[in-house]
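A short write-up of the structure that comes next.
In this view, the complex is presented without one of its protein chains, the others remaining in place.
And then chain A:
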């Protein structure tokens, strides 16, 4: 087939051996951290659950025991959701940064979360009986709307978007969509409900949410890994990619769809959890280099780690109240953003 030939790029296939070792080590450390975090997350909470309960509920589940039910019904979906949301957001960020070659291109900065928020506000108001499945769909539509706006602006502006302009565009699209949703929310008096939702949190996560989240995110994450090497080539520039016989438009379209699916799924489950997509890919890239075959899997794992621990932290920091998880990721992300802003010229 001709297409096969066209799609197979002749990029340098070798990655430095040391990078692979480092990435493997990172993956092992990351998975270990995830397992520990998962354990802490399901044993920690208002009702104290012993380590044995956790173990037993995982391997010898007994529906008659209260702690088992608690773990199964509340804590477990929550912990799994955290991992998936983190992975999706981090990988979305990595892909966006790669294909736009813009270090600040991430879901939260491009206004995707606000777009989902608006769509969800509309759904909350006009379709009060909306099911969670439908909510996810609306969230996709909203995320798509905002990314389409920012993308259209960057395409239409002469000479493309510099990082600064991208941030400005994202900030303003966020402001616009945010204004629209708070206007609607105030008018229809659902402001506080919406605010709780969009502040981000895993409190309300139950199994039905995961019925949708698990397949979408696993599929998208797998596809991201599959297309990762094309993203590497694209990250060297469109000319290079075309020169190597790639089809930049095809890859960009596929990546955009993946990003939208992942961000939409994440936001519909957990609300606005910002900065995960900014911080994690940056750190990973500084460790393992520019090859997205390594960046994407490592970002997925560490995105999961970040959100899992942020969730634990959000429950612990001000017991018995839960602090919005988005605020905790912002507390990590903002100093990082400041650091990037000060490094302007190199990092940006």
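A few remarks follow.
The rule is short, and it goes like this: contacts are C-beta pairs under 8 Å (C-beta built on N, C-alpha and C of every residue); 3 or more make two chains touch, one makes a residue touch a chain; residues count from 1.
Rule of thumb we're sticking to: contacts and distances are computed from a predicted model.
Per its UniProt entry, the chain excluded from the display bears the name "Iron ABC transporter permease", taken from "Molybdopterin oxidoreductase", "Iron ABC transporter permease", "Cytochrome P450" or "GvpL/GvpF family gas vesicle protein". Considering A:186, A:219, A:249 or A:290, the position touching the chain not shown turns out to be A:186 (whole complex). Residue in contact with the omitted chain (choice from A:148, A:176 or A:240): A:176. Within the entire complex, the positions of chain A that touch the omitted partner chain are 149, 153, 156-159, 162, 164-165, 167-169, 171-173, 175-176, 178-180, 182-183, 185-187, 189, 191-192, 195-196, 199, 274, 321, 323-324, 326-327, 330-331, 333-334, 337-338, 340-342, 344, 348.
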